[in-house]
Each structure stands twice: as structure tokens, then as C-alpha cells.
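Every protein chain of the complex appears in place save one, which is left out.
Coming up: chain A.
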Amino acid sequence: MKHLVGQAKLVCTKVDLLSLYDIHGLSSGKDFDFSTTALPEDVRPQIHREEPTRAGIPSQELEPQQQRPGASFHSLESIWDDKSPFSVLPRTNGSHRAAEQRPSASHAFSPFTGQTQDSHAGAGQTTSQPLHLGGVHSQGVRTLEEIEAEMRQAFAAQRNQNISPSQPAQARVSQGRGTPQLQQRYAPQPEAPTPPPRMHPHAQSPRFHQYQQQEQIQLLEQQRQRQIAEIRAQERRQQQQLQLLELQEQLRVEEYERERDRERQRHIRATQQAQQLQQAQQLQQTQYIQQRQPSGRLTPSVAELQQRRYGHQSPANVQAQPDAPFQQSMQYLPRDIQMQQRLLAEMAQAEFLTSMQGSASPALYNTSNEVEEDREQQETLRAEAMRKIMEAERMEEKRRRKLEKIRYMSRYNDLMTQSDKDFITRIQVSQLVTQDPYTDDFYAQVYGAVMRSRMGVSVPDPVLKFGSVGGVGLGVSQVKGGRRPSAMQRMEAQVERIVNNARLREKEKTSLNSLQGALGKTAGRSYKAAPRQLLQVDANGATASPTLSHAAAHSHISKADAKTEGTRADAAAEAAKMGRQALGGTATGPARREPLTQRETLVKLEMLYDLVLELEQQRRDQPPDEEVEATAAWEKHFEETVEEIWDALQVMVPLDTSDPHPFISLITPIKGKRLLPRVTRHFSSEQSLTLLTLLVACFSQLDVVVNSYLLDILTDSQERRDVEMQTQAFLGSVMQSILPIGATASLRLVSGMLGVFLERNEIEVIARTRPGIALLTLFLSRVEVINQSMANATDPSELPAPEDLEQWQLMFEHFFELITPHLPYLFPSVRQAINSGGIPVTEIPDMDTIDQPVWQFLATLSLNSSLEQQQVLVTSLRDRVLDNVASASKAWSISDEETRKTRLSNVNIFLHALGLDSSQIAM
């Protein structure tokens, strides 16, 4: 067999060796069927006759091999001689056989391809019958020769198509082309008699078959259209060639005729001088118009002009006519040929013109001007024509490049079926889908929510899927979301489709033996023998690992359970202590204890954070309002958590329990300050008020107050930076949470709090701190608002009671007395100047920004003051005011405009409250 195989290699160019073997396997185990061999002599001449008709290399290859056998051809044993397998061809024509057998043979390959074949055949080829290129052979065996002959025939058929385009040939060709295509498709597959499991029809999605059929229909449509297009293209090419030939002939004829007509035209020219002048003008006009026309129109119009100019002579006429049909077909022809023809035509015209000129010039000297004009005009015409050609070429280039790019980009189209794409999409989407987006990526979710609330108010839907990526992405980036929404929408559409497909499949799959309402796989095997137990997978995985809290250090929430126990125990201990105190009477006083250690504060703070996170998670899990029971239960749970937080903050602990108060200790670390606003938004107003009172009472214990002296030193250090950071955090977080309460407090409350403030703290120390100033400003401004509303109020019940007013007056006066001696030192710049030892106040860096709160405080102070008090204020602050105004007005001391403006405005804040203005101060 080896030598046969070797020969086969020489001949077959396209057929796979494996396919050869497999085909042998199909042919009932016999390598060659020697049962019905016809006489070889009969066969050979026929083959010889057949081969030349199919021009091509394969036949040439056959010839030498066929000539080798010679005389020893009669016996069967001759097969084993060193001959080509083709010499043993037992039949006349293998091509038809092959074509006939191809469908049946291929059927065994795979049902998948068989499907297409069926539909292929069923959808209606141009010739449904197999090719009849020769006699039908009765052999039931496909042999090597058959395949090869078929292949060669396909080659030859293709070649035939190029040489002699005719309808029957085309039909043959399309068939022949169909078969190589099929061959190419089948060739790689033969080693798999069964298709890959993925490709089985029943394994595909329910919509797959629909897609299949649609695809096939489309495929057939495309093929048909392609055939039609090919036919048309051929026709056009023929026409093109014919026209080209025609045109060339015509040109030659014209030139010949021109020569003969020259004599005649000389006479005609003389008489037509006047006419020509006019026409020349017309020509110029039309030229200008032509410049704006597309280039394709130039040739016929030029031809027309020539027609007009040189009379109605036949050559020009003749030339015009072919131009018209020429132009029509121009749209269809390939562009380069079009271009060539255009060039040819124009060159011919140019020649014509020059020949005319050439012939005219010697005879007509008196028209030399005209000739020059003509020449110029012709030059311009030619130049314009050239320009238009160039332009057209450039456009052509662009178009070509664009088409090339499109072709390049789409070279890998249609590689995957829709089911393949769905498969991949399903995998990708399944990665995104999460039951609980908060467990997967908590910070992204929260960040997205914060961003969304800051920008537009968008719907905070608890998105089941796409909760992680989609919602956040859409919310944040709105500007560059030009393309992104569509990608998201597309993905969502795909997901929807996949989900629907899956749902349909599930519905189709569920039959009687599958149980309803079961999670997990059920219909895996028949339940006849022994029903398998159902898998109930709990979607809520959080409860699955309740006591592993100590192992999960990364999850705050998982330890919340353990922590809340601790909190409750702690609160219980506190309650017990307080109870003992109450019972024990006031003799012992509040149980004094050591302040919280650093460790203790941190532990408590972490517990608080756990509670707060739990609270916020509860808020997110809030059930809808329709479900009354669930809402009630949720609210109860929510309230409980808030209570726990309240207790954990230790606000209710008696004031003098420790120095600092436990609450103050909790507020000392920066994370304690940051925690407060998150907590107070859930508190009731009473609770918030209590908190404020506590804060006011223990103000001087705050670290920001205690360490504020560091801020007055100009030298930088780590501690100073820390204090700065702490102060910032305090002003940003704690004061923010206090503001709503302070802004709505009654006069009585305010005066009460001021009283406590003054009583328990040293005002001079407090007033030198930024937090202190902030708090005082808050109080005073609130009172001012109350006063103003008093003036506008119509409803008498809103007005504060007279005793409140009195109380406030007393308090205020007390406060005023206390503060007045320290007024200049309220300014941070002053303090810094003093501490730095000699730098004038106005040269302290950032003086204006750090002083501004103080100026505001002074303004509120003066608003509440009586006239005498204002006098006092002015007297004490005179130096400061004058300093500022002076430095602001002097040009050389201050560098930029901003600083000057700020300085002046600072002073004006205060002066306007007094009813004065800085401009009144004369320098």
C-alpha cells in the first residue's frame, strides 16, 4: 500500500491523507473493489479522451503516469505493479459518482453537516440533479480515483468559468464551487464520526435551531446573490472590453477622417471667425461653471463644446455618442478601468485639439490671437481636466483605503455561532451577577451611593444583578457616558436574552419527574429506583458561619454579634452602677473612676463602628412599606440598634465620672470624631440635645482644647500637625452634627447652655481655641436669629418669654465681662506673633484666614451688645482694626489683591455689625 500512498501524494493536492484512509474504511473495508473491473484497455482511452477536455495541471500529471503501465494491464495482479491508481479506474467517469455519493457519504460524518446538506439541497440549487458530465457508473464504492477525479474536475470547472463565461458553464461552476466548499468543510472533520457533544442538535439552546435555519436561509440568499453579482460583473467586464475596443477603433477612424477634413475646415474656419469669438466667450463661462461640477461630466461637456466650435462634424458627433453610453456604464465599471478610459478619451481629445490647432495655424495667421486664446483655453481646459482627474484619483484612494480598513476589520466575522457567543457571554455575566453586591465589593457600592447622592439623586434600587458594576458606573460618570450606557444596555439585553433562554430551557426540561420549588439540580436521573434527596441550598450564607467570627478579622460585621454582647454587658454594668448611685444617695457622689485607657477607648470605638455598620446595613435592607409586618419588625430592630449605640457612647454617664468624661475620651481619637455625624443622624432631638449639653459641659476636656496651644507656635512638628488634623476633624464632623440642634434651640436652652459653658469651663482658654470660637459663634448667632424673628413675629406664642429674655441678658453680660479683657488675644495671629517673639502681626502667614472666624465671632458679639458694650468693643479692638486697615491701604506692604480684599472684608465684618465701615476710618 505504501507505494500507492506515495503516488497518491503526488497527485492529490487537496485531499487529506486521513480522509483517504477513512474513505477506504467506509468502503466496506476493502481497499479497492476489484470485483467489477472493466477491461483496462477500454478504460484508458476513455480517460485519455476525457482528460484533455478539462484543461489543467491534474490531467498533465495523469498523463505520464498513465503511460507507464504499458501492456501488462490485463491481469488483476497488475494492480500491484508500480502504477498509478488511476490506471485501475474501473469506470468511465468518476465525477458524477462522486457528486452523487458525496451527500450520502457525508451524511455519515455528522448529523450536523448532514442537516446543512439537506437544507442546502432542499432550499433549491440551480440544478438539483447531480452533474451529468458522463455516464452513470454502477459501482457502489468510492475509491481514491473518484475523489481525485472529482477534485480535478472542480479545478477545471473553475478555470472554465474564467475563459468562457456562459450560462451553462456558470451553472456547472456554481455546482462545482459548491462541492469544493463542502469538501473543504468536510475534510477536517472525518476523524470524528460523531460530532462533538456541544454541536449535537439537542444540546443546543432551544433557539439554536431557529438561528440555524435563519442562518442557512441567509447563506443561500447570499450565495444566490453572489452568483447574480458575478454574472453581472462578467457582463460588465465584457461590455467594458468591447467598449474599449470600440473606442480605440473610433479614435483611429476619427484621426483618419480628421486628416481628410482639415482642408475643408480651413475654409470653414475663415467664415466662422465671428462665431468662434462668441463661442469662445461661452466656453469660458461654461468652464467656470464646470469647475464646480463633478469631474465625470467634463468629458462629455468638453466634447459638446468641441462639437459646437468645430461645427457639426461627424467625428465630434461620433465621439460624443460613445461618451454618453460610456458614461452610463462608468458607474458600473471598476474604477481603474474607468479612469483609464477617461484618460484615453481626454488624451484623444487633446490630440484632436492640437491637431486642429496645428493644421489651423499655418493657414490662418490673422487668427493668431485667436489661436493663442484657443491654446490658452485649451491649456486651462486640460489643466482642469488633469486636476479633476487627480481629485478623482484621490477620492478613489480614500474610498479604497476605507474599504480596505473595513475589510480588515471584518476579516474574522462569522467565526462563532450565536450559541457560541451566548455561551461565552453567559460565563462572563455569571461572574458579575451577585446575590448581595455589598458582600462582594462594599466600598465601591458605598462610594457609588455617596457620589450619586452628591450629584444627581438617582434611584437607589437594590439591583440584584449588576449591583456591583452597572449601577455605580452609570451613576458616577455621566459626561463620558456616551458609549458606555449603550454597552451596559447591550450587556443587559444579552443577559436578559440569556436568562430568557435559560428559563425556556428549564421549562422545557421540567417534566413530571422534577420537583417544584426545589433548589439545586433535581432531574438528573430517573426516580424509579430510588429518589435522590433534594439539595436545599440556603441563599443566605451569612448564617452558615456564625461562630467563626474570631477567624475573620477582616470583616467587621461578622464580629458584631460578639461585640454587641460586650456592649450590652457594659451597658448593664453601667446601669447597675448608676442604679447603685441613685440608691446610695448623693453622699458617695457619682462613682469616680479612672478615665478610659487608650486601649479601652479603641476597643469601644471599634464596637461602636460595628454597630454603626450594622445600622447602615439595616437601613439598606429596609423592607418596602407595603409589608407592614416586616416593616414593623425591621423598625423594632432598628430602634434596638440605635439604643445600643446610644448606650455605648456613654452619654448618660454622670458628668463627673472621670476626667475626661468617657464620652470625651471616645471623641478624642480622630475616628471617634468621624463617627459622630454618622451616629447623630439617627438620634432623636432629645438625645442630640443631651449630647450637646454634655459636650458643652465637658468642653475643656477635649483634646483639641487641651492641645490647642501647639497651634499657636509657628514651628512645625508632628504633634502640631496632629493637633491641626484633629481640630479640622472636630470642626468638620462634631460641629456639623451639633449645628442642627444649635440652630433650632430656644432662647432658654441657649442661655442655659451658655451658662453651663461658662460655669464649667474657663472661658479665656476656650475662647482661644477654634472649636471654642465656633461654638460661641453658634450660640450668639442663634440668639440673633431669635431676636430678629422676634421683631418679625406675628404669633405671640413664638416669642420667648420675658423671663427667658432676662435670663439671656444676664448670661450675656456675664459672658461679656469675662471675655472683654482677652479680646485681642482671641486672634490666633496675635497669639502667634507673641509666641514667635517679635514678628509683627500683619506678617504672620495666612493671617487673614485664621483670623476670620474671630472677626465673625466679634460681629455676632457686637450685634447682641448694647451701645456701651459696643463702645468697649471698639476701644479694645481699635489697635487690631487700625492695623488691618492701614496695612490694607498701603500698597507696598501687601503683595496681591486677594489678601488685601480679605483683610478689609474681615474688618468690615466687624465694623458693619457696629454700623460702621472701614472707609470711614481716615488714615
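Just so it is clear, contacts are C-beta pairs under 8 Å (C-beta built on N, C-alpha and C of every residue); 3 or more make two chains touch, one makes a residue touch a chain; residues count from 1.
Just so we're on the same page, contacts and distances are computed from a predicted model.
S.K.: Consult the UniProt record of the chain that does not appear here and report its protein name from "TBPL2 protein", "Mitochondrial pyruvate carrier", "LSM complex subunit LSM3" or "Guanine nucleotide binding protein (G protein), beta 5b".
M.R.: Protein name of the absent chain (UniProt record): "LSM complex subunit LSM3".
S.K.: With the missing chain put back, one of A:237, A:266, A:375 or A:671 would touch it. Which one?
M.R.: Answering carefully, the residue with contact to the hidden chain is A:671.
S.K.: In the whole complex, not just what's shown, which of A:451, A:603 or A:850 touches the removed chain?
M.R.: Considering the complete complex, A:603 is the one touching the chain left out.
S.K.: Could you pull out which residues of chain A are in touch with the chain that's been left out?
M.R.: Contact residues on chain A toward the absent chain are 549-551, 553-554, 559, 562-563, 566-567, 569-570, 573, 598-600, 602-604, 606-607, 669-671, 674, 722.
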